[in-house]
Each structure stands twice: as C-alpha cells, then as structure tokens.
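Excluded from the complex is one protein chain; the other protein chains are retained at their positions.
Showing chain A:
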Amino acid sequence: MNDQMLLSKSRAFGSLSSSISTARRNTMAQAILSVPRSDRKIVVNTGLFINNEFVKSVDSQDLIQAINPATEDVLCSVSAASAKDIDVAVSAARKAFQTTWGKNVTGFERSKLINRLADLIERDQQELAELESLNNGKPVRIARDYDIGDTIQCLRYYAGWADKIVGQLIEVDNKTKVAFTRHDPIGVCGQIIPWNYPIGMWGWKVGPALATGCTIVMKPSEITPLTALKLSELVKEAGFPPGVVNTVPSLGHIGGAALAVHSDVDKVAFTGSTVTGRKIMESAAKSNLKKVSLELGGKSPHLIFESADLEQAANWAALGIFYNTGQDCTAGSRLYVQESIYDKFMTILMQKAKELVIADGFDENAAGGPVVSKTQFDRVWGYISSGISDGAKVVLGGEKRPAKGYWVDATIFTDIKPDMKIVREEIFGPVLAVGTFKTEQDAVNLANDTTYGLGAGLHSNDANQCMRVSSALEAGTVWINQYNLLNNNVPFGGKKQSGIGRELGSYALEEYTSVKAVHWNFGEKLDWPF
C-alpha cells in the first residue's frame, strides 16, 4: 500500500519535474492570475501554441500585455508571434493536414474529438468565464452562460456535421458517364478573430474548420489572447493531433498580415473591422489567391413601428445596443421610431436604459462591463464628442466616470441627422442614435442608407408589414420582434461592405471546403480527331 502510494507519488513528481524542465527549455513561462473575490488562481501558458506545445518565439522577444479593462492593471504578458513563428505554425498545420488530419481521418473521428472538446469546455466553463471576464471585461455570468454556453453548443453543432459532409452524385449520361462531387477540406486555414467575443468567435471559426478536416493557425486578438491560449490546452487534452490547431497571439500588422499574405495558407477567415478586412483581401489577391471570408463592421438599423408591443420593443432595442457594452458587430446602433409613438416609446426606452448596470465583470449585478481597451475607450468617447459637436442631443449618458477603468455608460443621442458621424460610422460602444420616420417606405430608406449590411431589426404587430420590411432590408440577418439573438444553425454574415461569406449553419461548411467534380467515363468512346 505504502509502496503503491510512493510509486504513484514519485511518478507524479517525475512527470511534474519533466514538464518543468520542458517548460524551461522551451521558455515557457506560465502566468498565474488571481480570480477576484475568490481565492482561486488561473494558470495560463503564455507561449505560442504550435504542434500541441507551448513554445517560445523562434526569433522575437516581443510580448503582448493583457490588460484588465475594469482596472487598467496588467494581467500578464504573452509571447507575440513574429512572421517566422507564423511560418512555423503554418508548417505544423500543413504537416498535420497531410498526415494526421484532413483526409487521413474519418468524419466520425473528427466528430468525436470536437464533441470531446465541447465537453472539456463545459467542464471548465466557470474558469474560462473568469478568464474571459478578466481580459475582456464582460460579466462572468454572461461569459459563462452566453459566450461559452453558445460556444459549447456551436462545437457540438459542427461535431454533428463532421460525418455529414456530402457531395452530389450528378446524372450525366446513364449509359456512359457519371459525375460526383467531393467537398474536400481546403487545407491550412488562417483564422483571425476579434476581441469582442474571444471564445465565441473562436468557436465559430474552429467548429466548421475542424468538422470539414482543415487545420488551423489561429491568431486571437492582441487585446484578448488569454482564453484562446487556455482553449489550446483543451484542444490537446481532447486528443487532437499536434498541428491541427495552432494558436499564435500577435499584432494584426505582424501575425495577421503574415497569415493573409502566406503562400501556404489556403484560406483566411477574418472577423473585425472593414478597414482590416480590405487589407486581408488585398493580400490574398496579391499572394496565392487564398479563399477569403470576412465578417466586418455594421451600423445596423432597428425599426420600431407603431403597432409594436412597445414594452417588448424597448427591451429588445436596449439589448440590441447595450449588450456586450455595444461591442457587437450587429449592434442595433441606429434606432428609428415611427413618429406617432416616438414620445411614448422613448419614455419606456429611457427607463430601460437607465436600469442597465455597467460594472466590473465580477460584480454579480453587472449586465455589462467596461469597453475592452484604452484605444476603444478613446475611440468611443471621440464619437460621443463628435455627436455633441455635430448638434445631436444627448438624452442619456455622455459623461465620463471619474474612475479607473474604461467605462462608458449607456448613451443615447436624439435629434440626429443622416450625415453625422454617429449615424454613419460604427462606434462599437453603448451609444445609440435615435431618429424618427413617418412611413414604412421612409423607414426602409433610412435603414438601407448605409454602406453596411450586417444586421437589421424591426418591431411590428402587422404580419404583412413584417414580411415586406424584412424582405426590403439590406442585411444578412434580420430580426423580427427581437434582436441580437443568434442560433448556431442559422447562418450569419454581411451584405454590402459588411463582409463576404457566411458563418454558422450548414452554409459555413462551404467556406472550408473545395468542391472537386469527378467526371467518370465508363463507356463513352472517343473517336479522334472528329
């Protein structure tokens, strides 16, 4: 008994010391973060995750600081990947694609691993939520129940697709020829994800890529790299072969640019700003014509018609703009209310907006946290100032808190004009511009007067109007009598300058597959020349 215990103890020590020495050899520091209002710690590996190991940069000492936006404190520093590190990660992904993943593994096996990953995320849901909250600022409760809850479902949804990637069998000539299509995995995919839903966007990207058999070089946002590193541990634990998922925190203009221009990356998927989206598409055009999908910005309209349930419409409108502190590409940032109900509706909306609690993510009453970074803080406040100087009326918020942290409280502008910056440009903060309309046609015209086309919402109790207006709105997602809720099986993406391609649903599978048509001759004889 004692021997047994000793043996197992020495084994434990043995493996521990060997992992320490490996860690020393490869770098690799770990950061230990304290969970606020508890005595728990979260250990984060701060290296680059390549080939299922956390490693140092091959040629760079650069670090990225992860900052808690509620306190402005530095949480820890992580390695910043250089262009050479991207090369290393791409090679790892290519090798995995050719040997242990891609067409070398059955859909059934891929499905099992993705489900296992979802189980592990579920096991660690609380810890991941705390880490997400520390780095992004969003409330732990929301990160846990929504961001991560949805991610688990998203992975399970795509796990279900992994063994249902089907081509077509196409009738050509029943006596001599048949054709079929295979939907092959594209290969090595670069995925560049944003900071507003670090885990959520990770799930949207890796789910369909892994289900179809692609391998991944993932670049999380430099502002929120921590949860992607934590998820990388779970990727390994779930049993994915080395090189299938590689995680390379880096600055956009270094690691992101290197991925976009890389000749051995077959596809790049990006979620972020329209400005960066353009650069990525240009890099793809100039390099190897890699396939591109882009989920970009929005300035989404939200229409309240006079027949709507005003109480409910106000709730959804508030959710539409204030959820995630407005840091949402589909944020319903332009609210247009029918004149006949404007005063009544605004009274309700103001009351709802005032009830919003924006506070530290570890405060249980918080419905929203700070904005994510100093840059975003300055940007959002810059827009608020421009709204004021352009003559819009601030009816709520618009005042800075005299405290540390990147706080922006719910802000509502009225008396807006179509050419104001706060009406035309994406603010990405809890800042709502409210206008009015007389007729349905006015509403549609106002709504579509934008270069964006990501989301749109309308509230009406007139079924015909709901159909008419939802058809006329130029957007990839339209909500009727609700807003901002997505489902993993319903596609999401932009019209106009909000993006290219669709994520989620069966549609996303197309973004990660190359269609090969095989023409099979079993009887046609060719006389030649004829």
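Here is the rule we use: a residue touches a chain if its C-beta (ideal position, glycine included) is under 8 Å from a C-beta of that chain, and two chains touch if they have at least 3 such contacts; residues count from 1.
Just so it is clear, contacts and distances are computed from a predicted model.
Colleague: Quick one: the chain not pictured, UniProt calls it what, "NAD-dependent aldehyde dehydrogenase", "Sodium/potassium-transporting ATPase subunit alpha", "Protein phosphatase 2, regulatory subunit A, beta a" or "S-phase kinase-associated protein 1"?
Modeller: So the chain that does not appear here would be "NAD-dependent aldehyde dehydrogenase", according to UniProt.
Colleague: Among A:43, A:170 or A:357, which one is in touch with the chain left out?
Modeller: Checking each option in A:43, A:170 or A:357, the one touching the absent chain turns out to be A:170.
Colleague: Touching the missing chain, which residues of chain A?
Modeller: 103, 168, 170-172, 177, 179, 181-182, 266, 274, 277-282, 284-286, 288-289, 291-292, 294, 296, 312, 315-316, 319, 451, 466, 470-471, 475-482, 485-487, 489-493, 495-497, 499-500, 502, 505-507, 510, 514-522, 524-529
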